[in-house]
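Dropping the structure in here first, questions after.
With one protein chain held back, the other chains of the complex are shown just where they sit.
Here is chain A:
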Amino acid sequence: MAAHLKKRVYEEFSKVVQIPHEEAPAKKLRLSKPSKSAALHIDLCKAASATDALQYLLEFARKPVEAESVEGVIRILLEHYYKETDNSVRLRIASLLGLLSKTNGFSPDCVVDDVINTLGNEKSHQVLAQLLDSLLVIGGQLPESPAVRRRLVQVACKLLSDTNFGVRNKCLQLLGFLGTVETPLTKDGEGPSSSLGGVRDVQSIISTYFSDQDPRVRTAALKAMLQLHERGMKIHQIIYEQACRLLSDDYEQVRSAAVQMVWVLSQLYPESIVPIPSSNEEIRLVDDAFGKISHMVSDGSWMVRVQAAKTLGSMLQVSPHFLEQTLDKKLMSDLRRKRTAHERAKELFASGEFSSGRKWADDAPKEKLDTNTVNLIASGACGAFVHGLEDEMFEVRIAAVEALCQLARSSPSFAEKCLDFLVDMFNDEIEEVRLQSIHVLREISTHITLREDQLDTVLAVLEDSSRDIREALHELLCYTNVSTKECIQLALLELLKNLNKYPTDRNSVWKCLKFLGSRHPTLVLPLVPELLSTHPYFDTPEPDMDDPAYIAVLVLVFNAAKSCPTMPALFSDHTFRHYAYLRDSLSHLVPPLRLPGRKQVYSLDSVDSGCGSGSVESAKLFLQQSLNRVSTIQNLETPGAQDLLNFTIRDLQRLGELQTELAGAADFCATFLRCQLLLMKALQEKLWNMAVPLCPKQNVTATAAAQQILEETYKLEFLYSGLESRQVATIHHVRLQAKTLQLVLTARTRPGLDLPIGSCEKFLQEIESFQRMFLTELPHLQDSFVDKLLEIMPRLLSCKPLELVKILQTTLRQSGLLQLRLPEQIHRATATIIEPTGESDNPLRFTSGLVVALDIDATLEHVQDPQDKVKVQVLYPDGQSHVIHPKPADFRKPGPTRHRLITQVYLSHTAWTEPSQVEVRLLLAYSSSSSSPSSSNKSGWSDSIDGLPPAEAAVEGTIPFSKPVKVFIMPKPARR
């Protein structure tokens, strides 16, 4: 098999090789500088046949043309255009005209007239269409010139009567794109529009093409109209009727565009009144449009259905009466009225009996229906969503669910009504739809209270094998309101079942119960004795504290007890003990309670809660003051500065622990100050006072300090989000200092030898790149190290390495402390590995040489683009380390700043004699090039290959940003 594959690869490879051979003559031509217009001219003149000319033009299009020479090139192309007889070449020239007009820095107004003139004697429809397309581009390049626009619009109007659909399409596109918003097209001048008869505005011209014979033109007309709307022109209401007629067009793209058109009009004129045909009644336009679009939900083409379903969601002004019709479906069987399953369930619930055994024919039809009242064709909005939710294509179903969500959010009564339907969607065959409907239900859950039977259906999904579904459902349960204590019991029961079946859901289930408890304290109260299995007379055995199910129950009870002061009276002794334990170990799930006889807990909590928002302010103030204090240090050699820094760092660290809101900022400052401290220490070493030849060969502390500062600066730059360019500049500044230190140290450690010229040059380049990158920030860096360096830059460039080092050394030692200014919001990227927990004593056994999959579940906070940056590192006891890139699909985004990584990493190793631990941690990858503002575009990469100065070459690395988790594994030797 492998050999076969290889052969195939070679086969394909050899094919690739052959093609350039055939193109050999073309290669020669490319040498003749195609970017110069003269060369093009020669090329085109030389072209013997149309094919050759086409070939040249194709080649030509591949190379960019400088803005200065564009006009010349266009002139030459036009010249050839007139001479050329072959349609395909002219077509190519026409398309090149558009392409060239797009060149940056070129203003095509000088060529507009020439291009328009070419239209005059063009016979080929395709070329005409292409020319119009190029004009469209030119028009787009000249948004400020109304004269050009008017001309182009006139040209478009003139060519609208062309017989070719492509030409008409492009004309309509032009009209839509450039049609003047303010003034109607009048007879003024010798405008060809006058031939079309008097004063007509763009809209009426476009709307006449709503009834064109070609569906493509009809679509283009609708699209042009939509574009006019997008550009801010008010579409006339007369269009509405025409658009409605197009809803029943034979072609789906027309219908789809018409749906959009009707929607636009319904948003523009929601309150105008339109008559209902074949009756004297009148209704609001938005209602009428809603009815018509609802009708499209049962269209023949699924694209239209998706469009219609999506559109419905945004028609919020529709009257509730119409809205509720969308869920309406009159059932009948043999002409007798029948109740829907939803109605039956509701009735059953209302009657108080919740029978599970089902009777034959309990859905038997009821009263006889009058044949005249049965309306089979859904008039208006009737049952639109019933259809949409039952659609064959899941795209339509998802669109319908989303629309339902949008409408329900704005109308509580509708939310109540659509509940049954959404709950039904939990049973859809496609997971995406199920997930979506769960999310939707969560979003509207503030409006609704679940009935017991509905909750029952909802809870049934808890057993789903998909983790996403279960977690979405937990999330939903966090927000739902239930009506009875039976519901709570039911929910708890199902959640415990879920916990039992899928133990990994532990955290999610607990969190869910926390909210359930705190939302329904009064419903939980009567259940407490049962839940805690207390007995009025007998002492019951103390449950196992490590049982996740028991913890789940306690979480529910404690959270309910928070707002229900009578509840703790029902607790037994061990419950209080367990409370204390849980309050400590799972403090995010268990709230502080006012328990009798637990004063100390109470007092501590009050301190905690007492320092609410005010404390954040004071903490901020403290942070600022500390920074100010530090900024008084003028020089790195100021006496006492070190102590001050030391204390400040300690203060900041403690502050970060106390105030979670400011943790990021405090950490950032502390790290920054630590860098300064290190630098200071390194500079105050005795070695500086010694003569160069005397100093020891290896200066460990200073070198290590320089290295550490470098590392810390990378952390500062990439681990924190919310940095502004000013902070980045400061960080880079510190890095530059560290590099200077390194350079000076290297120079000193080998006094006899000359410093390699390369490293000096590299350093100088770095200064330059710093200047380039932070040009705007330089004013803020007055009197800093860099500032001084830049002052003496000319001298540095000319002097010898030894001299340079000397200058650097003195400058560095004189440089002051840079003041740090805090940005508004600064967050530190953090990661927590939830799974594996690292608690397991059972080693993961597998045969050596094979792999074992380790499930990893982690939450990431404040990480941007985790798909590219976050990696998993596995560290084996022998020092081997593997870095694994998780798949992009493994990242989910449950919150705005939060990501969740659920992935599997494969472990493998040779056989061990006994189990040992591997460390798993998450890394944040960075590359300095991607973050530097100057070369943020990707093209920088390919440029640097071409030999740009290597100063900006990416520094890539990784920062560990999660606590390592230890996993016990045991690769066994393979049995032979």
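The working rule: a residue touches a chain if its C-beta (ideal position, glycine included) is under 8 Å from a C-beta of that chain, and two chains touch if they have at least 3 such contacts; residues count from 1.
Assume contacts and distances are computed from a predicted model.
Colleague: UniProt names the one chain left off this complex as which of "Integrator complex subunit 11", "Mitochondrial import receptor subunit TOM22 homolog", "Protein transport protein SEC23" or "60S ribosomal protein L35a-3"?
Modeller: "Integrator complex subunit 11"
Colleague: Among A:144, A:281 or A:392, exactly one should touch the missing chain; which is it?
Modeller: Residue touching the absent chain, from the options given: A:392.
Colleague: Which candidate, A:69, A:242, A:298 or A:867, sits in contact with the chain we can't see?
Modeller: A:298
Colleague: Of A:79, A:324 or A:424, which residue touches the hidden chain?
Modeller: Spelled out, the listed residue whose C-beta touches the missing chain is A:424.
Colleague: Would you mind spotting which of A:51, A:117 or A:161 touches the chain that isn't drawn?
Modeller: Of the candidates A:51, A:117 or A:161, A:161 is in touch with the missing chain.
Colleague: From the list A:78, A:119, A:460 or A:807, which touches the chain that is not on show?
Modeller: Once the missing chain is taken into account, the touching residue is A:460.
Colleague: Against the chain that's been left off, what residues of chain A make contact? List them.
Modeller: 161, 163, 211, 213, 250, 298, 300, 329-335, 338, 340-342, 356-358, 360-361, 371, 374, 376-378, 386, 389-394, 421, 424-425, 427-430, 457, 460, 463-466, 501
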